[in-house]
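Note that this complex is displayed minus one protein chain, with the remaining chains in position.
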Amino acid sequence: MNTKKTSSNAGLYGKDFLLTWEKSREDLETILTVAEDLKMLRDRNISPKCFDSGLAISQFRDNSTRTRFSFASAANLLGLAVQDLDEGKSQIAHGETVRETSAMISFLSDIIGIRDDMYLGAGNTYMREVGAALDEAFADGVLPQRPGIINLQCDIDHPTQSMADLLHLKTVFGSLENLKGKKIAMTWAYSPSYGKPLSVPQGIIGLMTRMGMQVDLAYPEGYGLIPEVVELSGKQAGESGGNFRVVNSMEEAFKDADIVYPKSWAPFHVMERRTGLLRNNDHDGLKGLEKECLANNAKYKNWECTEEKMKLTKEGKALYMHCLPADISGVSCNEGEVAATVFERYRVPLYKQAGFKPYIIAAIMLTNRFKDPAGMLQNLEQGAGKRVR
Amino acid sequence: MNTKKTSSNAGLYGKDFLLTWEKSREDLETILTVAEDLKMLRDRNISPKCFDSGLAISQFRDNSTRTRFSFASAANLLGLAVQDLDEGKSQIAHGETVRETSAMISFLSDIIGIRDDMYLGAGNTYMREVGAALDEAFADGVLPQRPGIINLQCDIDHPTQSMADLLHLKTVFGSLENLKGKKIAMTWAYSPSYGKPLSVPQGIIGLMTRMGMQVDLAYPEGYGLIPEVVELSGKQAGESGGNFRVVNSMEEAFKDADIVYPKSWAPFHVMERRTGLLRNNDHDGLKGLEKECLANNAKYKNWECTEEKMKLTKEGKALYMHCLPADISGVSCNEGEVAATVFERYRVPLYKQAGFKPYIIAAIMLTNRFKDPAGMLQNLEQGAGKRVR
Partner (left out) sequence: MNTKKTSSNAGLYGKDFLLTWEKSREDLETILTVAEDLKMLRDRNISPKCFDSGLAISQFRDNSTRTRFSFASAANLLGLAVQDLDEGKSQIAHGETVRETSAMISFLSDIIGIRDDMYLGAGNTYMREVGAALDEAFADGVLPQRPGIINLQCDIDHPTQSMADLLHLKTVFGSLENLKGKKIAMTWAYSPSYGKPLSVPQGIIGLMTRMGMQVDLAYPEGYGLIPEVVELSGKQAGESGGNFRVVNSMEEAFKDADIVYPKSWAPFHVMERRTGLLRNNDHDGLKGLEKECLANNAKYKNWECTEEKMKLTKEGKALYMHCLPADISGVSCNEGEVAATVFERYRVPLYKQAGFKPYIIAAIMLTNRFKDPAGMLQNLEQGAGKRVR
């Protein structure tokens, strides 16, 4: 077992998982080791079921394949049944308050996973609103337990993604220790679509700057992220003995990088305008904004992760990462984020990267519900119930 | 354990739960005690799982949050997996008969929960049609078991709601015995919407008149309920040593009431016209009817549960009840069923009231499938499998 008796769980047990930077470095390490142990148990055909019954509620306010299946897999692995809160089929349209709905769905629920990444300033706020309602309902004796909330992507962070990415890096480079001093280029890349959320790049700079890494954030002028997250990343880099800079050149970011993460996003100020238009149901405004943005994007078609750019990286062999699905030039679009040959060469590690997400989510669930995850994992190992008979 | 070896189960075991007034007083008491015991087991972290596998089918022909999650929670608590019958994704549009669909979904199913409250004269009838089909299929050897049907709201009754309400009253007042002589005001209230079902007020008068209570049904002239249910309620009140009257004044109903249940509904004769229009897909007719009804409703905006009216109740402290979501003036609408201060003062008891529903549904499931619920509960307690490891 990787999870030690001494593993910190103070910031995890009974606490929502909304932003990685609200958790201590020790807490994050605990999640990684619990995820590794859960994977090891399952790989040895030992069932890590720790619930005999219980619901894991999912609320997806945006489309999802990977995260939806990861959440379902994690819940199932631990013994929870997934119940989806589909707002279209609920009475939420009746003008019911978040406070009320949150209590109503939680009487026998252990976990609530939420994806809400459409509106800037809204997703994370909504999760906290749900959290406050659950706190209140639990304090009032309305709920027999206070379900834990897991951020499955919001406007600010995508913590189950960045944590899965970190576990991938830990696996590839051998340890978190080995990540110290490594250079990661989180860069904008061209895509023929617009309005992609900021949560992935923000999640990456907000997490990797804590690992003593050299983090370069690169984007064309005007494609900035939420300023507070950028500022925080700089501060964290300093504290962790790493480095953080913002550059306006993909090439500069790629230079000598150990890891590259080229991915499209919409500029912060565009997301702000878009949020206003979406709120006002201004379809013409949205169309106009899309047109304007695509035209602007098109100026930066050279922000593509090509073989040439890969040659700039450390020994030309940087690890290429993506949260998937990527816009692959000539495969899923004409011109996109990454050249087909680059993507194809890294396809297997990319898929392995994605494969950590179910275990990260399961680890967040487990540490949220159990005070002593190391003891629980040991019990599970010794109990040795087979997953497949 | 509250459920006694001597608890009646004759009218529950293998019998559908469609209308509370088809069940004996003893049977209803059994459901309440089983619900209390299931809650106690879960609160003590004892898993009341009595199925190793099996399906609980849900069919929602109208939107639902509370009941959907209550049904899912109940099924999961007992070990059943929920499978939703979504008519839009099924072949029912092919002109398949209810008789056939009912058999086809039931080969390995233990419970079927149905919400069908849109059409007057249709919902309860549909449930009985499903029941007859299941009887036939079981008798014919098509089905290895005859799944039990639970009415999750129809045009006539909303028995899982009224039973949860009754368990709430039992809890607040200490016992069913203590409810004798207590006055409950089931009154119409203004809402800026129309077409709300009659099943809640009907369910309340149809159940509470059996508890020896003083039941006042109040509504503006013309807002009557299904006549048969009103008549039955009067008869039941006489038999139980209680009282039942219909008044046309909210104030009169509130006077000295121990409990008030102000809630909007559409008049019976409007629901009849609406049913006809819905059946004929008469959109213009529906729009006209809505306009007419909203105009009529607007005459009764003073039918609001205000602080002033609450002062009329017993010591000004009547228990305020609602099936939720309520139309709260100034919160979920401009003018509605209840003043925000009244609602807020009773928010915690209201949420607790709602919290009984999963256990009521689980108790109906359990008593439907097990001949000796007291013995089963004892086994579960002694087996003492942990719900959370």
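Per-chain numbering from 1; labels A and B assigned in written order.
By definition in this document, a residue touches a chain if its C-beta (ideal position, glycine included) is under 8 Å from a C-beta of that chain, and two chains touch if they have at least 3 such contacts.
Everything numeric in this text was worked out from a predicted model, so none of it was measured.
In the complete complex, the residue from A:Gly54, A:Pro358 or A:Pro373 that touches the missing chain is A:Pro358.
For the chain left out of this panel, the touching residue among B:Thr6, B:Ser53 or B:Asn281 is B:Ser53. The chain not shown here touches subunit A at positions 42-43, 47, 49, 60, 63-66, 68-70, 72-73, 76-77, 79, 81-82, 324-325, 327, 331-333, 348, 351-352, 354-355, 357-358, 385-389.
Residues 49-55, 81, 83, 85, 89-97, 100-101, 103-105, 107-110, 137, 140-144, 369, 376, 379-380 of subunit B touch the missing chain (whole complex, contact as defined above).
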